[in-house]
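Have a look at this one before I ask anything.
A single protein chain has been omitted from the complex, and every remaining protein chain is retained in its original position.
Chains: A and B, in written order; residue numbering restarts at 1 for each.
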Amino acid sequence: MSALGWGALYGLAAGLVIAVAALIGVWGERKVAGRMQMRIGPQELGPFGLLQTLADTVKLLLKEDITPRAADVRVFRIAPIIVFAPIAMSFAVIPYASGFAPLDTSVGILFFMAVPAISVIGVLLAGWASHNTYATIGGLRAAAQMISYELPRTLSVLPFVLLAGSMRPLDIMDEWRWWWIPLTFIAFVVYFISSIAEVNRGPFDLPEAESELVAGYFADYSGIRWAIFMMAEYGGMVAAALFGAAFFFGGYLHLPGVWGVLLFVALATAIAVAMIWVKWTFPRMRPDQLMTTAWKVLTPMALVQLAVVGLVIPWLS
Amino acid sequence: MTFYNDRTGLAQDNGIAETGELVVNVGPSHPSTHGVCRVIVHLDGETVTKAEPVIGYLHRGIEKMAENRTYLQIVPLTDRLDYVGSMYANWAYCRAVERLAGILVPERAEYLRVIVCELQRIASHMMALGSAAADTGAATMFIYAFDERERIIEAFEELCGARLTYNYVRPGGVSFDAPDGWTETVLEFCRNHRSALDMMDRLYFGNVITRQRTKGLGVLSADDAIAWGASGPVARGSGVNWDLRKHDTYSVYPRFDFDVPVGSNGDCYDRARVRLFECYESCRIIEQAIAQMDPGQVKAPGLPRLLAPRPGDAYDHIESARGSLGVYLVSDGSVRPYRMKVRSPAFCNLALLPMLAEGHMLSDLVVILGSLDPVFGEVDR
Partner (left out) sequence: MNITQLREHLCATYPDLCPLFSIEFGDGVLSVEPERLREAAANLKDLGFDRLGMVTAVDRPTHFELVYRLYSRSMSAALFLKCNVGRGESEAPTLSDLWPAALWQERETYDMFGVVFAGHPDLRRILLPDEWEGFPLRKDYRDDTMIRRPDYI
């Protein structure tokens, strides 16, 4: 098969992976949130309501495709894709099993940190293309939030690069030791909070909630276009959980073979459930409090962690 | 006044961009669950320079309608004033009628009135706290609060058959006696409610983000609270120790031992805490009332259906969940009142919104509105 053929196949696979991840993410959120609120969550469609999200997706596909008349049509249509595609790509560099990462590059960590940043452009374009003052402001605010939280997110992962001496995920997994868990604990806290803020979830979802009050950047998107934004959000959450489970907790290394992979999935699920838990417990933060947290709290914490790891390294070799 | 007028300035001739004032209309279809209130907000960047509530979307002319109905027919109208607290709205009206006509209410009826009023107060505070939490995004707190409210509504359904507009407190007493086992249901609710309140306290008020968002917000000084006629948790949150149940006491309240929670800072956090602690106190009152209640009549004997009180006027008030709810009745001796005026606490408290919201951000406006706890049936009548 030609390179184009392989590329298309990989693209399809990435799309399917993120779609399934988002499907399970949404289902998980509804069930977990339901149980936390003393109710059951979806239960009618499929066993344990597993097909609920699929039914919702079918419903969204059947909705009328509305584009505002004054909107810039081509930009309007491409913005969701720009938000969604980089997050789908970020699934590729995560090490799922011993010696297996779908995309095995020597700059895997950089890839995972930098590529989802492209979706910020999509957010700005979505706000701009809606041709709606409040959507534009909402888009600017969401973009500012996402950019601010990229810094602590990236800094929190750097300790692993220092400890392993390489940016290649599989190399880091080879060098991984159990005592990295307590050593990088602060980094995990920073990573966890920053990942939630990156995908506009949980206590940091004012750009979405603002759509109630004024307008959010995707206020004018309906049907499947809106669903693409949501898939990006849940997909991002799942990707962050997988990444966190792999590096901060050792992923598949603790048990051999298939059991290791299952443990990896279980650890990622635990992190994702924690993210859901946080969303349903805390009220939303105000935009200025959000920015304060990113710049004045999380970034210094990540730098301190980096300094600690840097000091420890001479004793390791 | 023109709305939707985006007056953000554009670059001037000399190349300096000047931002003007932005007028945002937070429309009558409100995202938060408080009802139909429109707020016209003038923004300077992120800061609110002026927030003007526009009310009247739920104005049904209840006061005018009351002039055409007999005293008993007006009771269902009062249900729909503060629809979150029909029991005490009925009671305020009935007290005014009883004062006007000189009716003596049997003791069991007074106890039942106190029990349902306190239960209604808890239900109303659960709604207020839940909605305030939902506005800030804490959806789980909303569900927990409404679960407690559901228990109360089920108890009311057993008592009088309705879930929201009860038409229960009538001039001269109450409409039905408590069915067998009802008081046990209510006592069990009170037992469970305290632990639910503890849980809600930890979940919502113990949360650092809640504190960040509500502490120091919308500060109302005690002098302003008195001068502006604020009452209820809005005034008590500012340190004004004034509760009609204690300081202008009525019905059988002197027989109960309870405290009045009073805040100190007058911010949104304190007002919400006052509401939470009032629920604990209401549980105490209910338990004491059930213990003290004796069997007896629930309606004043010999009362005609068509009441024709003496000509004159009367004003009476009760402590509702929102404040001092009063009804002023003027009678000309006929079976219909000449004038009925409802002194609505939510209306008076809402007048504080422009003062409280000034200088804060747009995201804070919803939080402040939630802490004032308006119910628009009462505001607009």
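The working rule: a contact is a pair of C-beta atoms (placed from the backbone, for glycine too) under 8 Å apart; a residue touches a chain by one contact, two chains touch by 3 or more.
Computed from a predicted model, the values in this text were never measured in an experiment.
Peer 1: Considering the full assembly, with which of the depicted chains is the omitted chain in contact?
Peer 2: So, spelled out: the chain left out of view touches B.
Peer 1: For the chain not shown, which residue from B:Glu21, B:Glu46 or B:Glu63 touches it across the whole complex?
Peer 2: Hidden-chain contact among the options goes to B:Glu63.
Peer 1: Determine which one of B:Phe142, B:Trp242, B:Phe256 or B:Phe277 touches the chain that has been left out.
Peer 2: If we include the chain that is not displayed, B:Trp242 is the one touching it.
Peer 1: Of B:Ile55, B:Met126, B:Ala321 or B:Val375, which residue touches the hidden chain?
Peer 2: The single option touching the absent chain is B:Ile55.
Peer 1: Among B:Val234, B:Ala314, B:Ala357 or B:Leu372, which one is in touch with the chain left out?
Peer 2: B:Ala314
Peer 1: Of the residues in subunit B, which ones touch the absent chain?
Peer 2: Against the missing chain, subunit B presents residues 55-56, 59, 61, 63-64, 68, 70, 99, 224, 226-229, 242, 247-248, 310, 312-315, 317, 324, 326, 328, 330, 338-339, 341, 343, 347-348, 350-351, 380-381.
Convention: only the chains that are shown with their structure count from here on.
Peer 1: Measure off the straight-line distance from the CA centroid of subunit A to the CA centroid of subunit B, and report it in whole Å.
Peer 2: 43
Peer 1: So in the complex, which bits of subunit A are touching subunit B?
Peer 2: It comes out as residues 33, 36-39, 133, 203, 205-206, 209-210, 212-214, 280-289.
Peer 1: Can you check the complex and tell me which residues of subunit B touch subunit A?
Peer 2: Interface residues on subunit B, with respect to subunit A: 6, 8, 24, 26, 31-32, 46, 133, 136-140, 143-144, 147, 203-204, 207, 209-210, 212-213, 361-364, 366.
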